[in-house]
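The complex appears here without one of its protein chains, the remainder shown in place.
This part shows subunit A:
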Amino acid sequence: GQNAMFLFHSISPYPSLLPLSFHHHSEFHWFCFHCQDQAEQFFRSGHTNNWAVLVCTSRFWFNYRHVANTLSVYRSVKRLGIPDSHIVLMLADDMACNPRNPKPATVFSHKNMELNVYGDDVEVDYRSYEVTVENFLRVLTGRIPPSTPRSKRLLSDDRSNILIYMTGHGGNGFLKFQDSEEITNVELADAFEQMWQKRRYNELLFIIDTCQGASMYERFYSPNIMALASSQVGEDSLSHQPDLGIGVHLMDRYTFYVLEFLEEIHPASQTNMNDLFQVCPRSLCVSTPGHRTDLFQRDPQNVLITDFFGSVRKVEITTETVALDPNLVGLETRVPNDEMATEPLKYAEQLPVAQIIHQKPKQKDWHPPGGFILGLWALIIMVFFKTYGIKHMKYIF
């Protein structure tokens, strides 16, 4: 099936003319026979849009590689067509503008600083301390306060394929967020079940690159989920290569090889998931990557990489039109609005300054001490007086 590859104009601002390679007429016919199969295949997956939730959960400078991992996946996903409005990117720390970064405003993923994955069109939705377990679960389940802006929401529907990529430090059954809290595999499985109940996804691909990553997908029980992890339970995921100029490890092995794999994917490629499962064998990765497909309805052979990593739209040719009669349109609907008298605009009061300046300090309501405190004090006093004798009481009162 790779013969039908033809070159596409990639998403770059400098168009280069790449003519589609048709040599002679007969090849055109053969080509079109094949393209009917492809058109049918487009509809096999049943999704109409793609979303991606990319999460980096660690902070501090020495966890540079987790941010680089996430940004590399972000870059690939954008290159393959998913727009920023459909990506929720959560980075727990800022490496590009970290005071310890010798090359500010860059995040590199290859040594010798070959590839800057930070670029100038990175759109981070949850940054720094906003990356918490609570926010992550709120994004997934949709139980978000109404004031949240659209870019921070996962507005998927029942025809969305979602890619969820998580990286950081983890253990057997948990993933650490921000060095202070953790998410367990049970909670994650429950969150996915909540998503399924509300049909917030059509199919879900879950990739995790942490130590003992396979434990995170053990507890899933919702349908249409495929999961990949960088290591089995009991194994550690290792990092790839340090850069002596920056001083930290730049990437993790599993994500590094996944990215090498993804670099060869373009929006029209027909590579399927079985190839992704083969990425990073034990010889390269030292850990054993694992995957889980029993909850997934389709055969991984039929699942294209671009079903999750890219955003290949289904299109249909429009064959019908609606007959309109221009004479029936009411002419009085045309209002000459450039002649409307404009009333002078007033600048709305932004702050009630007068109220703020003359504000009295708000009185905090006084609450009596709670039962626990009272009980504790009563106990202490009782013990004191019993130990030292009741005769002291009369000196107190």
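Here, a residue touches a chain if its C-beta (ideal position, glycine included) is under 8 Å from a C-beta of that chain, and two chains touch if they have at least 3 such contacts; residues count from 1.
By definition in this document, contacts and distances are computed from a predicted model.
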Omitted chain per UniProt, picking from "AP complex subunit beta", "Phosphatidylinositol glycan anchor biosynthesis class S", "dolichyl-diphosphooligosaccharide--protein glycotransferase" or "Cytosolic Fe-S cluster assembly factor NUBP1", is "Phosphatidylinositol glycan anchor biosynthesis class S"
Checked against the full complex, the residue among A:R150, A:K346, A:H367 or A:K391 that touches the missing chain is A:R150
Which residue from A:D190, A:D209 or A:D252 sits in contact with the chain not drawn here?
A:D190
Contacting the left-out chain: of A:Q301, A:T318 or A:Q350, that is A:T318
Against the hidden chain, subunit A presents residues 6, 8-9, 11, 15, 17-20, 22, 28, 32, 35-36, 38-39, 42-43, 46, 48-49, 81-85, 133-134, 137-138, 141-145, 150-151, 153, 155, 157-159, 187, 190, 193-194, 196-199, 221-223, 267-268, 297, 311-326, 328-330, 333-334, 379, 383, 386-387
